[in-house]
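The structure appears below as structure tokens.
Moving on, here comes chain A:
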Amino acid sequence: MFETALTFNDLLFLAKGAGMTLAVTAVSVAAGTVMGVIFGVIRAQFGPYWSAPLTFVLDIFRSVPLLIQLVLANAFQAIAKFGWEPFTTSCVVLSLYTAAYCTEIVRGGIDAVPMTTRRAARSLGLTWAQDMGYIVAPLATRVSLPAWIGLTLGVMKDSALVLWLGLTELLKSSQILVTRLQEPLFILVICGAIYFLISFPIARYGGYLERRWSPDD
Partner candidate 1 sequence: MLNYTFHWNQAIKALPQMLEGALVTLEIAILSMAIGLICAIGLVLCRQSGNRILGGFATVWVEVARNTPALFQIYMAHFGLGNFGIHLSPYTALLAGITFNNAGYLAENFRGALKAIPETQPRAARSLGLTSLQAFRYVVVPQMLRVAFLPMTNQMVWAILMTSLGVTVGMNMDLAGVTQELNARSFRTFEFFAFAAVIFYLLTKAVTLAARVIAARLFRY
Partner candidate 2 sequence: MIEIENLRKSFGPLEVLKGINLTVANGEVVTIIGGSGSGKSTLLACINGLEAINAGSIKIDGVEVHAKATNINKLRQNVGIVFQQWNAFPHLTVLENVMLAPRKVLGMAKLEAEEIATKHLVHVGLGDKIGVYPSRLSGGQQQRMAIARALAMQPKYMLFDEVTSALDPQLVGEVLDTLKMLATEGMTMICVTHEMAFARDVSNRVAFFHQGVVAEIGSAEQIFGSPQNPETQKFLSGIR
């Protein structure tokens, strides 16, 4: 029937790789989101002119290939003798990368809250912080969530690049198996299927949320 040299241990090996992918993604998205929220609030609060320096710096992370960012970060930490492991370097770079995109998403969410609503809150005596916490945050989160889900999935897919720094994530694990077993198509299809099975349902859910929460029709 269907001959393959793939063993159960090999599948476990792939699963470990997937675990590494998810670990890098989770850490980076968490750190990146925190930074993104802070920067997003700053951008929304100070407007385009005053936050221009911040925008400029963050824009760099979106205009230089991720692979080059990883190489540069790795080279720099070697020069500066930080002694970072590849995992650390990868997470730092991916976090900043996530933060750059997340800032825009958060800013967009905050801007989507009508000024009239916020003025009403302040007129009732709420402080700026209370306005942000009780009025803006829930509304902005609703608007931003689909885009943030998209960003998370994007980071997960981009995390494949950390193989360049030597981390054995899912794609690298697949490559190792291919070299050993010489069944490139079969193994890559399994690899792709794993990515697909993680990404597709979450993407669909994000799309569903976007439709459900969209104000039209």
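Inclusion criterion for the candidates: all candidates are chains of the complex that A comes from, given by their letters.
Before moving on, here are some points about what is shown:
In this section, contacts are C-beta pairs under 8 Å (C-beta built on N, C-alpha and C of every residue); 3 or more make two chains touch, one makes a residue touch a chain; residues count from 1.
Given the structure is predicted, the values throughout are model-derived calculations rather than measurements.
Among the candidates 1 or 2, the one in contact with chain A in this complex is 1. Residues 60, 63-69, 71-72, 74-76, 79-81, 153, 157-161, 163-164, 171, 174-175, 178, 183-186, 188-189, 191-192, 195-196, 199-200, 203 of chain A touch candidate 1 in their complex.
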